[in-house]
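Mind having a look at this structure? Questions to follow.
The complex is shown incomplete by one protein chain, all other protein chains being positioned as in the whole.
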Amino acid sequence: MPTRPSRRLEVVPNPHPTRDYEITMTAPEFTCVCPLTAQPDFATIRIRYVPDQHLVELKSLKLYLWSYRDEGAFHEDVVNRILEDFVAAAGPRWLEVVGDFSVRGGIKTEVRAVHGKRPELG
Amino acid sequence: MPTRPSRRLEVVPNPHPTRDYEITMTAPEFTCVCPLTAQPDFATIRIRYVPDQHLVELKSLKLYLWSYRDEGAFHEDVVNRILEDFVAAAGPRWLEVVGDFSVRGGIKTEVRAVHGKRPELG
Amino acid sequence: MPTRPSRRLEVVPNPHPTRDYEITMTAPEFTCVCPLTAQPDFATIRIRYVPDQHLVELKSLKLYLWSYRDEGAFHEDVVNRILEDFVAAAGPRWLEVVGDFSVRGGIKTEVRAVHGKRPELG
Amino acid sequence: MPTRPSRRLEVVPNPHPTRDYEITMTAPEFTCVCPLTAQPDFATIRIRYVPDQHLVELKSLKLYLWSYRDEGAFHEDVVNRILEDFVAAAGPRWLEVVGDFSVRGGIKTEVRAVHGKRPELG
Amino acid sequence: MPTRPSRRLEVVPNPHPTRDYEITMTAPEFTCVCPLTAQPDFATIRIRYVPDQHLVELKSLKLYLWSYRDEGAFHEDVVNRILEDFVAAAGPRWLEVVGDFSVRGGIKTEVRAVHGKRPELG
Amino acid sequence: MPTRPSRRLEVVPNPHPTRDYEITMTAPEFTCVCPLTAQPDFATIRIRYVPDQHLVELKSLKLYLWSYRDEGAFHEDVVNRILEDFVAAAGPRWLEVVGDFSVRGGIKTEVRAVHGKRPELG
Amino acid sequence: MPTRPSRRLEVVPNPHPTRDYEITMTAPEFTCVCPLTAQPDFATIRIRYVPDQHLVELKSLKLYLWSYRDEGAFHEDVVNRILEDFVAAAGPRWLEVVGDFSVRGGIKTEVRAVHGKRPELG
Amino acid sequence: MPTRPSRRLEVVPNPHPTRDYEITMTAPEFTCVCPLTAQPDFATIRIRYVPDQHLVELKSLKLYLWSYRDEGAFHEDVVNRILEDFVAAAGPRWLEVVGDFSVRGGIKTEVRAVHGKRPELG
Amino acid sequence: MPTRPSRRLEVVPNPHPTRDYEITMTAPEFTCVCPLTAQPDFATIRIRYVPDQHLVELKSLKLYLWSYRDEGAFHEDVVNRILEDFVAAAGPRWLEVVGDFSVRGGIKTEVRAVHGKRPELG
Partner (left out) sequence: MPTRPSRRLEVVPNPHPTRDYEITMTAPEFTCVCPLTAQPDFATIRIRYVPDQHLVELKSLKLYLWSYRDEGAFHEDVVNRILEDFVAAAGPRWLEVVGDFSVRGGIKTEVRAVHGKRPELG
């Protein structure tokens, strides 16, 4: 597996921390490398979360997702690692990460992982 | 951040206040300015609410949304502020505001905030 | 506001009154007149109901909806009045009326009102 | 109303009777005759069920639906009668029949009837 | 019925076994043979599961699905057998298999079977 | 083959005979019977024409298309016969008839026939 | 047939008369009355033209199309009359009017008329 | 490459041989085998033709296309061979065959071959 | 009418000037101001051109289109002015500009202007 490049999700203070509200960020330009065949994989990554004290800053999220470009990673692993890095950086009340990967061998794969229990928004 | 222009949501009496019913207003022509880069942002704003004693008047909502045209505001902040101004003006039993912002840095962002608990309509 | 024309929803006996079942009727050709500007408004009206002893007869529903053609009415009021006339004529166990109105001032409005509590169909 | 032709839904044993599972059959080529005007009506019939000891055999379902071709029947009645014939033939644990009829008088009608309580599939 | 070819679903260790997460694999290139008429059938197979200790390896799933190419099988049976083979190989916490078969006799058939109770993901 | 019912396309005078203009009529509710198997066939019939002295009256077209309901006819023959009956009744400057038939044996068939040379409309 | 209300298309000078360019205006909110049955008809009217010395002013076009609301008119006649009124008011180099009418008797009708020969735009 | 099974396209007389008209047949259930990897390929085959003295009989076309199921063939070769067999059997005035193959290696391939010069239909 | 801000389309050398090829740039985030009502208008601007010695630089096009944000301009005028500024800056062999404006008064307007004669690309 290739060396993992350094990566960092930056955060900013949540301007409305007393309210549970939801943010969805969809990144259709995600690519990484299959660790078995070294061939490129492509996916759309969708992140939904209810912030606590911090928001993830948009530009750092873009750079973070780019950091996977040269990295070998299985579909299931990519999604769980994004989930864990996001939790470590922003500590959201609830988080869902979905990776929607392109067809390989005639089969399309989607992986979905969740952190925390989704608050009732009202 | 630019000065915030004066803005006011007008209301009219709800002609059927004894019934819980739901109104959805979708405004695809929303634009504001990024407070970091001064570049324009575009969004569709969707407002759903169950009125109490007042309805928001349609023309004043149009003018209210236009008032953001020259204002610097983060995505998360815009949606929460529309929510709060709407609550102050019309006091709905329940309100949801969704901002569906256009792509920046290859990532699309949607923010959703809610006021009150949604009544069971039946 | 223009005079309201006489209108009447005809009913027929429900051939299966011992079963809760659901009927959806969608009428995309609804038009009325804005009471402020006298300009035409257009909408799709969607009616869903669980009948009790009577069904609403299709042709009379068509004529009933046409009767709004020259009438001034606010969006919120139209939907609640259709609901009430339908309840008076057919006494359904449950009824939902949705009015999906065309764009005015760059904003699209949908109104949804409900009568009764929806039975569990199974 | 025209005479009802003989019709019969054939069944075969359910090869997996110990498991609750769901079968959906969609027939877009359904036609019958309006009993008032003798004009043809067209619909898509959708049948979903959880089988018990028997499955409905596909070819007999096709013939059964064709048997309505020359029959006068109201929308609401057609859907309830298919439901009852299906229950009599196959005794499913749960059954839903939906008839999605084409536009008449500018109005589209859909009827949905259900037999039994839907098992939790897991 | 033709002889069933040997087939085997390979598994790999789940890298995140402490978290409930969900994997969806969609295979639109499935074909088998009707056991009555010996004519080809086509379907899209969709598999969703929450893994326990093992993931199903993608290439072996492709080969497994290909193994049905010359096999006679009823729609309802195919879906239940895929479910059972998947459970035997990977022991998932929850599994859903859907077979969406192409039109025969003007009717489209979909079969859905489930193993286990779906965990709340959060 | 069943007896062919009497059928007649009515016409009305073209109110603008000095101008070449084009009329398109789309009828998605066409059904006839396969002359080999006696099974129902379904199609959408699309008619485009440039009128000369006469227009085809809409209600008579509806009745004309219904007259095929009990008639055995091959796809290719239906379309050519509609073309010829239309020419005999209305004598258009140009006419195109398309029959878009539903799937049989996994294959969808569309037939298109044309009468006359299409005028340049401008 | 009802009396025709007065109607007038206003024009403004074309700011770029030396260039052939094309304007398309689509009005989905058109309604008139069937002269035979007095029942409402609905259509989308699409107007494309290459202006000469004048443009049609948008608000007057809206009022002009509303003027058909209470008028009895056949589909073919409506489209040709809009064409002629537009030519009389604005004298375009080329003009196309399309009326896309809603379903009547299970048949959808579209009428297209053209004035002049379309210039090559480049 | 596997042995080629016997195959034969049956024809019937064209009932309207004096008119040029067009027939389109779309078969989404085509499968063959890659001659390099022995893996299944899937395609939609679309055939358009202007018949001369013969029509291709629908059922024999279905059987003909099934005959490729166990045959190794490159995409480009399949389409050209279908073209040639069709010409040999039915001698059409014009024929187009399109094969729209499913994704392999992240690339989707479509092949289109034509026989004869397309007649002007009018 | 507001003062027109300074604006400038930057160009870079065309790396393949000996070949006619085509570039399409679609900008859905265009807004200007109605010169009559001072209300915002929104449009999608689509630019297609065959370059000669220069390409328009993407970032300067973005800034150029933003410069209309506070400017009063009629739909027809905006499109022709973009065309002229583009020609002055980059001197393309062929250019088409389309402005697809949002609904006003229930009518949607699209304006298309072209410079030069489109080369045959092959």
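All chains are identified by letter, namely A, B, C, D, E, F, G, H and I, in their written order; residue positions are counted from 1 within each chain.
The rule is short, and it goes like this: a contact is a pair of C-beta atoms (placed from the backbone, for glycine too) under 8 Å apart; a residue touches a chain by one contact, two chains touch by 3 or more.
Predicted, not measured: the structure shown is a model, and the values here were computed from it.
Here one chain is not drawn; of H:His54, H:Arg69 or H:Arg104, the residue touching it is H:Arg104. Counting the whole complex, the residues of chain A in touch with the unshown chain are 28-29, 31, 39-40, 42, 66, 69, 102. The chain not shown here touches chain I at positions 14-16, 19-29, 51, 55, 58-59, 61-62, 121-122. Chain H meets the missing chain through residues 74, 76-77, 79-80, 94, 96, 104-118.
One rule holds for everything that comes next: only the chains that are shown with their structure count from here on.
The minimum number of touch steps separating chain D from chain G is 1. Distance between chain centres (mean CA atoms), chain B to chain I: 31 Å. Looking at chain I, residues 42, 102, 106 sit in touch with two or more other chains.
Under the contact rule defined at the top, the touching pairs of chains are A-B, A-E, A-H, B-C, B-I, C-D, C-G, C-I, D-E, D-F, D-G, E-F, E-H, F-G, F-H, G-I.
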